[in-house]
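For this view, one protein chain was removed and the others were kept in their places.
Right, chain A next:
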Amino acid sequence: MAQAGTVTRSPAGPVGAGWHNRRVNGWRAKLYRDDAVVLRGQKLGESDRIITLFTRRHGRIRAVAKGVRRTTSKFGARLEPFGHVDVQVAEGRSLHSVSQVEAIDLYGKRFIDDYPRYTTASAIAETAERLTPIEEEPALRLFLLTLGALRVLAEGLHTSSLVLDSYLLRAMALAGWAPALEECAVCGTEGQHRAFSVPAGGCVCQDCRPPGAAHPSPATLQLMAALATGDWPVADSSEAGPRREAAGLVAAHLQWHLERGLRSLPLVDRSSPKTSPTRGADENQRSTDGDLA
């Protein structure tokens, strides 16, 4: 079991504080604690998994969780995708290993009985993974955004497809790929422009409009701007047509920049109304750490 060996917790208390050493297989392994979002798990050997974690202080890491596929595993359930966990990681020569896990909030269990939310959470997790191409490179703002998106999705505050598009727009902004929505992407002329060109980088004016540019409705561009800034009253009151059109433009913009399509995005179920807003739009306005609102 992965808990083998004596592990000393940080006397300082807070998550992520301090480094410790532990002797593993005859050499000294560095141990650290951090809080993380579980992005995915891949089967390894008989009963292990490689867990991809998006940590607050250490960026994206991959760590082996031993024996977690056994029904007797102590912490396998806590390492299921989309959970927010407090994790202790032992650095290895090639792969790290997970030595302890405590649950902070396991969002995954709230997605499994709602297929649209499950597919949306998968697309969020894959985007976070793709936007952190270098392992162990801290990306605090993206971490907070990802955590906030999963939290909002779990709470069912907004329609899952809106949460996804808002997350994608803001994640792209953090990556430096925010689509121009309030000015021309080519010449910078301010104002609402009607044409949208993915290769040009967003809205374009009549003079700069390249051949093949899309002409989304003003409501679509208004929705995209609301999603990018977190104006949820506007986003929640949008119609189905602009939502569909905005989702297409956001996906096209993201995949243009990623150069390789997201595997989960075509599988996102945007059809079910099961995750429609359950509370009034005004009380949804939250400004907590990392929240999408």
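Everything that follows uses one rule, which is that a contact is a pair of C-beta atoms (placed from the backbone, for glycine too) under 8 Å apart; a residue touches a chain by one contact, two chains touch by 3 or more; residues count from 1.
FYI, contacts and distances are computed from a predicted model.
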Which of "NADH-quinone oxidoreductase subunit F", "Aldehyde dehydrogenase iron-sulfur subunit PaoA", "Formylmethanofuran--tetrahydromethanopterin formyltransferase" or "Recombination protein RecR" matches, in UniProt, the chain that is not displayed: "Recombination protein RecR"
Which residue of A:G108, A:G202 or A:P216 touches the chain not shown here: A:G108
Touch list for chain A against the chain that is not drawn: 40, 45-46, 71-78, 80-82, 103, 106, 108-109, 111-115, 118-119, 122-123, 125-126, 263-264, 266-268
